[in-house]
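On to subunit A.
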Amino acid sequence: MSEWEPKVITFLCNWCSYGAADLAGVSRFQYPANIRIIRLPCTGRMNPKFILAALRHGADGVWVSGCHPGDCHYIEGNFYARRKFALLKTQLEYTGLIEPGRVHFSWISSAEATIFADKARKVVEAIKALGPAQHFIKKQAEVA
Partner candidate 1 sequence: MSEMFIAKGDFPAIIERLMSRYRVYAPVKNGRYYDFAALKEAGAADLGFKNTRVSPKGVLYPQAERMFEYSLAKDDPEVNIVKETPKDFSPQVILGIRPCDAKGFKLDDANFCSDKFKDPWWAQRREATTLIGLACNTPSSTCFCTTVNTGPFDTTGLDAMLVDTGDGYALQVLTEKGKNVLGIVDLKPAPAQVAGKIEELKAGAEKSIPTAFDPAAIAQKETLEIFNAPFWDEIHFGCLNCGTCTFLCPTCWCFDIQDEVQEGTKGDRLRLWDSCMFSLFTFHGSGHNPRSQKVQRVRQRFMHKLKYYQDKYGTGTACVGCGRCVQACPVNIDIRQVGRILGSGCSCPA
Partner candidate 2 sequence: MNNPYLPYPVRIDSVITETEDRNLKTFKFIFLNPEDEEKFKYTAGQFAMLSVAGQGEIPIGIASSPTEKGFIKFTVNKVGRVTTFMHNMKAGDIMGVRGPCGNWYPWDILEGKNLVIIGGGFAFTTLRSSIVYMLNPENRSKYGKIDVVYGARHPGLLLYRDELAAWEARDDINMHITVDGTTDPNWKYNVGFVPAITKQKAPSAENSYAIICGPPVMIKFTLPVLTELGFPPERIISSLEMRMKCGIGICGRCNLGTEYVCKDGPVFTLEKLSKLPNEY
């Protein structure tokens, strides 16, 4: 598996973290190419089903990032998201669906390109350390 590179589905809020990714790009900051970005209007749009869907379809990790609490473009979207994430992460780990370290959350503003690149590296590193995801991938149904 030396050539294995993780796939990390990354949900970024349009107003902050996506801007940070953009800025990181135009600033030519290096960050791993393992992340596959999906733009969301707001982390408040983030549905736990999206994360499960990504993992079911074979993502090795998921990273969700949005505006810092208090800076939401829609005033309070990420405040709601925050509660969902807290419960979701605990429950994912509690039920053993995924190992700790496969699902990441962060708040990154559109100015924080260095932080974005840095976090991207950390996320990919953590997921690499865990190896390929195995247990929660939907395979061909085991049926008669």
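As a selection rule, all candidates are chains of the complex that A comes from, given by their letters.
One rule holds in what follows: contacts are C-beta pairs under 8 Å (C-beta built on N, C-alpha and C of every residue); 3 or more make two chains touch, one makes a residue touch a chain; residues count from 1.
From a predicted model like this one, the values you see are computed outputs, not experimental measurements.
Going through 1 or 2, you find that the chain touching subunit A in this complex is 1. Taken in their complex, subunit A has these residues touching candidate 1: 58, 138-141, 143-144.
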